[in-house]
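A protein chain is absent from this complex, but the other protein chains hold their places.
And now, subunit A:
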Amino acid sequence: MRDLVWLIRHTLKRTFSNKRNILLYFGTPLIGIIISLLVYGGSTAKDLHVGMVNHDPHYITNDTIRFIKSIEHISVTNVKESEIDDKITSGKLDCVVIFHSGFSQSVQEGRPSHIQIVSIRGTEITGFIKSYLYHYIDNIAALGQIAKGDEHTFLEMYKRYQQAPFNMSVHSLQDTSKHKYMTYQTIGYLLMIMLLSAGNLAEIIIKEKENRTYFRLLSTPINAKQYVLSNVIVNMIVMTGQIIITLIMMDTVFHIKTNIPFWQMTTILMLFALVAIGVALMTVAFASSSASSGAMQNLLTVPTCMLAGCFWPVDIMPAFAQKMADFLPQRWALDTLLKLQQGHHFGSLYLNILILFAFALAFFLIAVYKFGRNHSVGNFL
């Protein structure tokens, strides 16, 4: 036991006496957070891009457009009707407001019409615009009703209304779905980093075989099982660090709400850490040199992470790819977290947890079997 601790301390010290490794193991998980901030726009709400088509040049229409421009987080551009489809489908515009000729007339008469909102993003966008726009138009229309068609009265009231200080408080909606996406993105990236780190750390076994120190170690009271165990523990320590650092940074620095209790999140990720160690030991057991294990790990990790949906939701992938993803542990870890976010009870996810366990167990067993058959000590002595 004392010897085991001595060996673990030695491996940790050797690994982290190289400052680059500190950055490699504990800096890279944060890249995931930064990517998710870039993709999902960070903590400030994203601007809405609204296009305007004005077929009704009149002061009421112009003022309405000016009003929309004054709303926070909305940027307005004038477009031609012919460009609408193109700009909306390409995502350059979130929606387009079309003022058909007769709009100002209808407002003045108290029955607003001849206005149209085009969007493919559905109610979450149009609803936001509509709520402001219709509120404003309704107010003007109310003036029209009061004026009962008297142009002069309407104009008087309209001027006063326009001059009244506009008291409008804008609430950015707390967008929980955005936090969910960001959590998913960050954790997906963390899973990949964990797999790569586990691979790197397990590779120490091969490197120590290559520099022969492994064989000297085995001639000391340390045996092969303790030696591999020490590597597993080092691996576990490093990955626990990665998990804790990522979760704490997400919460305290970047204010990303995972919507999952800390201990549940940690449990699932630690379980995945075991899977990652299993995969790493398996590659090491099969690899003939540190170069080939490195290549094997890269070849395995990045594509499976893509397939398992570590970088984007699996639903956007073709059906056969989704089926294949079911054979990947990353998929199950992410699926568990998604379900926890959706409010599933931790206990009800025993099947997911069992499957993750099974993955870890299977990889460990394959590694142990293969290690047991690697009798060759080469020309140690």
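Throughout what follows, a residue touches a chain if its C-beta (ideal position, glycine included) is under 8 Å from a C-beta of that chain, and two chains touch if they have at least 3 such contacts; residues count from 1.
Here, contacts and distances are computed from a predicted model.
> For the chain omitted from this view, which of "Putative ABC transporter ATP-binding protein", "Molybdopterin oxidoreductase", "Sarcosine oxidase subunit delta" or "N-methylglutamate dehydrogenase subunit B" is its UniProt protein name?
"Putative ABC transporter ATP-binding protein"
> Check each of A:Phe16, A:Tyr161 or A:Phe215 against the chain that is not shown and name the one that touches it.
A:Phe215
> Which positions on subunit A touch the chain that was left off?
Here the touching residues of subunit A are 2-3, 6-7, 10, 14, 17-18, 211-213, 215-223, 375, 377, 379-381.
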